[in-house]
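All protein chains of the complex are present and in place, except for one that has been dropped.
By letter and in written order, the chains are A, B, C, D and E; residue numbering begins at 1 in each of them.
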Amino acid sequence: MNEVFQVKGEVKMNRKVLWLAASLVFLLAVPAGADTGGTVSPADTAWLLVSTALVMLMTPGLALFYGGMLRRKNVLSTIMQSFFIICLIGVEWVLWGYALSFGPDLGGVVGSLDRLGISLSGLEPRDTVPGFAFIMFQGMFAIITVALISGAVAERMKFSTFFIFSLIWSTIVYNLLCHWVWGGGWLAKLGFLDFAGGAVVHISSGASALVAAILIGRRKCYPEKVVRPHNLTMTVLGTGLLWFGWFGFNAGSAITSGSLASLAFTNTFLSACAAGLVWVFIDWTRIGKPTVLGICSGAIAGLAGVTPAAGFISPNSAMIIGAVAAILCYYGVSVLKPRLGYDDTLDVFGIHGLSGTWGTLAVGLFATKAANSAGADGLFFGNPRQLLIQIVGIAAAWVLSVVVTYGVLKILDVVMKLRVSEEEEDIGLDLTQHSESAYTILE
Amino acid sequence: MNEVFQVKGEVKMNRKVLWLAASLVFLLAVPAGADTGGTVSPADTAWLLVSTALVMLMTPGLALFYGGMLRRKNVLSTIMQSFFIICLIGVEWVLWGYALSFGPDLGGVVGSLDRLGISLSGLEPRDTVPGFAFIMFQGMFAIITVALISGAVAERMKFSTFFIFSLIWSTIVYNLLCHWVWGGGWLAKLGFLDFAGGAVVHISSGASALVAAILIGRRKCYPEKVVRPHNLTMTVLGTGLLWFGWFGFNAGSAITSGSLASLAFTNTFLSACAAGLVWVFIDWTRIGKPTVLGICSGAIAGLAGVTPAAGFISPNSAMIIGAVAAILCYYGVSVLKPRLGYDDTLDVFGIHGLSGTWGTLAVGLFATKAANSAGADGLFFGNPRQLLIQIVGIAAAWVLSVVVTYGVLKILDVVMKLRVSEEEEDIGLDLTQHSESAYTILE
Amino acid sequence: MNEVFQVKGEVKMNRKVLWLAASLVFLLAVPAGADTGGTVSPADTAWLLVSTALVMLMTPGLALFYGGMLRRKNVLSTIMQSFFIICLIGVEWVLWGYALSFGPDLGGVVGSLDRLGISLSGLEPRDTVPGFAFIMFQGMFAIITVALISGAVAERMKFSTFFIFSLIWSTIVYNLLCHWVWGGGWLAKLGFLDFAGGAVVHISSGASALVAAILIGRRKCYPEKVVRPHNLTMTVLGTGLLWFGWFGFNAGSAITSGSLASLAFTNTFLSACAAGLVWVFIDWTRIGKPTVLGICSGAIAGLAGVTPAAGFISPNSAMIIGAVAAILCYYGVSVLKPRLGYDDTLDVFGIHGLSGTWGTLAVGLFATKAANSAGADGLFFGNPRQLLIQIVGIAAAWVLSVVVTYGVLKILDVVMKLRVSEEEEDIGLDLTQHSESAYTILE
Amino acid sequence: MKYIVAIIQPHRLEQVLRELDDSQIYLRTVTQVMGCGRQKGVTEVYRGNVEHGNLLKKIKIEIAVNEDFVEPCVQALMKGARTGKVGDGKIFILDLHECIRIRTEERCDQAIG
Amino acid sequence: MKYIVAIIQPHRLEQVLRELDDSQIYLRTVTQVMGCGRQKGVTEVYRGNVEHGNLLKKIKIEIAVNEDFVEPCVQALMKGARTGKVGDGKIFILDLHECIRIRTEERCDQAIG
Partner (left out) sequence: MKYIVAIIQPHRLEQVLRELDDSQIYLRTVTQVMGCGRQKGVTEVYRGNVEHGNLLKKIKIEIAVNEDFVEPCVQALMKGARTGKVGDGKIFILDLHECIRIRTEERCDQAIG
């Protein structure tokens, strides 16, 4: 079905036509990629903009994924956190977040504030895409990372405190970690590999979620009562949107369109499939029934797990990574959590923390230069050093996240309280924090 | 809006350059599609087709955004209007709408009917994209504009009347205005700037919505009772889809993929973020609580506000435009509407009318050639004339919309009634107009 | 991460090469992204990856489309089937499905297993896109085809049996048919045209659905009681997502970005619009009311109908195909089904079977080389032979689907039963098959 | 004491609550129910298949009152709910044996208000 | 007059309504409820955490009838609802003191039908 077929006959050209052709190349190549100075490629830009839109959609998707698992009286409060984070971190990112993350490196630790604020210089290319496209793409990652944390403190955290926490957390944890890994910081220099955010996104949010869940304490009903998801179809829809958006998240992280993006796309998909299957089969063996929430959780675990590795490994490795992620996370949410007794409402640590950590480690095992010459070989391809580097990166991400989250939340608890009152928790956060209810009843 | 315009001067090449050119062909033409002779650029086409799909998704998104805010008994009737409009205006557009809008200019007023109907000539390029892609992209705008109006008359308008109204309105108001602004009509000649439809889409629908709401009269329950949204999660989902689709709406309006699209993308996002934040903060100050419907309304206001300006301004201006849009619309829906007493059910005027007007005006303030050399400078960049032009365009859009909507509805009221009977309004439009209910109760 | 980097060394060219280069520019650069020696076009890749993501989203969309039409107690069971199929067939496809479908042809019947499993060779281009992109794109088709069948046996089929059935069915029916039509098999050699899956996807699923519905027998409540959709807004959302994804399905099937994709996009949209309108008007005439489920069903019928033809016909033909599809399907679901008395729960045969068959036939009527020179002319363009070929293809698809489905289900019924017990059917499949309920009630 | 159960049209709920307030009857329990009475049920159509339903959405209001509030309460309900069309609903009055306020353990007449 | 309250299995609703129609009892009010009786509750599982619920979906039907319709009504309910399995439900019969048709202000026996 190639339109090439539509060009028929032989094209005979004399030298003049040749001249013309060549000059046209110069004149028109600009809109079409090939612009002078080797800059903006329309194809790469198209792919990156689409990916950016896809990643943006993940946060509303997450809001629904999370919201469906809560009780009716709290669904809006968690949705609100996601939507508010989009707006808040969206602005934070262009004001100072991007500068801290991607500004000229200062001692491997943080970006300099030279690029504070946003200006029309974003029209200029950054590699093959306009700066604006790159800024926006990266901004969507900053957003969803914070939004992820909201799942751990759902049904009890004060909105105002969450708001302040998000701003501080994003500035310190996210922007620093992002700089270390992607902005030319010390982890990047060390050779730490994180294709699309295993450490930057999933470890940071998962580890912080664990700390937050412990510090804020259990919900009144936990663990006596398993809170049933009030609307699993909403969670299913959220899963669909997350999965869809994740193609932009991982395959978009190639920044260019082509083989690398296609590889990352394939790995993303296969890891999710394998993880979904594995979770279902564990469910089936363990409790006798395959569950819908299980396949959704599995798919998300697989997606998170493959995120750091998507552009560095072969599809077979992706399936293994997904399968292991499902096993780990299943164990995390159904054995570890009840045993330890913390109340990580929506299993942000159990899913993202665990599979982010696993996936980042797995890069050190499965990465191969055959998949991506800009990557590295992992242990299984003869390079144990990469595994060590990955462990260093994982440790750094964990330490940064845990320490900062702990400190910030401790202070905020004193200053403005983390939790709503008991009565507000009984009535529900939608009414008490936002004066709204998700659904009417009588009509 | 083609970046080709940015390449200026004559390119003189000697043979070396020719060599270079030819090698560049090999090196770069491949990934980028290097079109010669102003033919189809695969990259631009990919971007435009994706954008078209995104804009298409906005109408179902709108249906959910609207539907969630209504009562259970009327949710399908409003959804139906959106879906029906997709089909109806989809066909209208290819039959005569596109011809009227983009056909060869007749006196600056309307396109000639030479291009009536749709033929395989759409395979030919129109600038760097196939004609078909352009026709479809523009068609999605025609669709959503009409669908927007349905929000103002929700819960009481007869479906059959809405159907006839839509067809006439789209033919007269939308097609004319579209021709004036984008089809080479008098406003285009005047230098009126409307990047993605501040006047063509938002003013036209918002102004008409106001007229329609007034002419059809209030719902029986209004204003005694504030109708609570029957399912805010549906509205949230709709907001997510609208926002997602809006990237296609605004950034797709660059028609090409590259810096301009990236700029428009960035501006779109930032305006929505700023507006969402501002709305939430007003809520917080005024009623003591940040609300979910507030952040959704704010984001939509910001998106609508930046629409006419997205490709002409810097990101900082986008944030200002969004913030002001939120303030204006908040005032519109919570002060102006109750005070004046019209029943614009879902605030089509209050959101789209107001922020469309503001945004179109703001082009005259914030536009800068530094952002887009094919654009213009606004007042703040030393060119007061552009502001005047924008005011002329706004006035034209308002007058056309108000006059035609008033006339058409007055006639239709006589011919076939605008409103359902009181009893039908009590029972709900879903059952009485469509013999369906959105939800079962007993099971 | 730019593949440009992969081109290494200096390119030395003499004048002949220069001539060649320049002519290649003219010949190939334009529509296809100039692949030489089979290099990757980033633009085509971007378009194909986006299309793949869009098609992936269709299966969750289908899950919601279907789920909304069922009773609350069975909604998750059908959603589960779709999600499980994504994971299961996703893995099946890369393990052996792709090899059977697209491996080197063995006697026109099946692909050889040379390409069993998935390896990094997918980084190499296949025409103008990386192999991985093509594999993923085709895999999404394999997935949704199986998922479609689940609608026919909804509310009563055992999950475990559906799981085994899917695996066998996909391997035998889908992979074979796919090879015959798209993988260079005997139908391809015959000149059978199926642009995006009229036979491969819609006939195969629709015909098998009919057989399955008959073999598994009616639900206990059927036909005494019309099961009311428990949540039509969910079906509406599903329709929106399906429609959105269908652009990737059909326009993505051009594999390249450009005029052909734009044509397929346009035809897809217009057929859906025409079919939606026609269904609504039949509803209106026949029962006095236009219905929302009607416009959704019509749009889906139109989308399925135009699928095999999208890249071979003119937009006018697309509207005719859509209109006829709507008439046929309306008749199928509201006259044929009740008369014959089989219980095809969600009308998979009535919608996909009928309009898939019609659309595939319609290729033999409306196809024209003016639309696609790689296609053929149909009867109305002077080539009756194509119609015969299409009939052969339709017959082949029907026979293969019916025979295999019948055989497999008969065996599975003996081995593991097709149906849940009566009591489980009463209680609902969500609780009995998956230990979950979609919605909580008391809270 | 009496236990009053009223079945009304959903779109009269606001009006009924207002009338009750006006009669100083502030305590009530409201439930969404489906009713089938003399009113013709609705016809629904799904994919061309017509279903003549016979259950309509109604609202049930339950009010426990002392004897001397029975008549005012009935009057308020009627005033708010009556449209004069079929489907307006019914009021059922049952004897109430005992009433207890959970918060205070008050019983009977003190508890009811 | 009696006020009959029946709790039945949701999947028997259609059958029960048909039987009532056959017994010429057309007026009723139906509510969705959750019941807990002798029937074993369902087990639900969310992320591997098992929850033994004990509330099951049931349907409540309320019918106000004159004395001579009580027995036919009970018979119809039983005929429609009985499957012989645990969970079939119960019928409760309360005394009805008064019945008023809102539309016409008719009372008692005239109002009830």
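Please note the rule applied: a contact is a pair of C-beta atoms (placed from the backbone, for glycine too) under 8 Å apart; a residue touches a chain by one contact, two chains touch by 3 or more.
The structure displayed is predicted, hence computed values, not measured ones.
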| item | value |
| --- | --- |
| Neighbouring displayed chains - absent chain, whole complex | A, B, C, D, E |
| Residue among B:60, B:97 or B:229 that touches the chain left out of view | B:229 |
| Selected residue (touches chain absent from view) among D:64, D:77 or D:91 | D:64 |
| Omitted-chain contact residue, chosen from A:119, A:316, A:383 or A:435 | A:435 |
| Full-complex contact with the absent chain, from B:92, B:127 or B:283 | B:283 |
| Footprint left on chain B by the chain that the document does not show | 69, 225-229, 282-283, 286-287, 289, 291, 293-294, 297, 330, 333-335, 338, 347 |
| Where the missing chain touches chain C, by residue | 441-443 |
| Contact set of chain A toward the excluded chain (per top definition) | 73, 221, 224-225, 423, 426-427, 431, 435-437, 441-442 |
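Here is the rule we go by: only the chains that are shown with their structure count from here on.
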| item | value |
| --- | --- |
| Chain whose Cα centroid lies at the greatest distance from that of chain B | E |
| Whole-Å gap between the CA centroids of chain C and chain E | 46 |
| Centre distance in Å when chain A and chain E are each reduced to the mean of their C-alpha atoms | 51 |
| Residue list for chain A, restricted to those that touch at least two other chains | 18, 21-22, 25, 33, 38, 41-44, 46, 50, 228-229, 231, 237, 241, 257-258, 287, 289, 291, 293, 443 |
| Multi-partner residues of chain D (at least 2 other chains) | 32, 34, 44-46, 55, 85 |
| Chain contact graph, described as a line, ring, star, complete graph or other shape | complete |
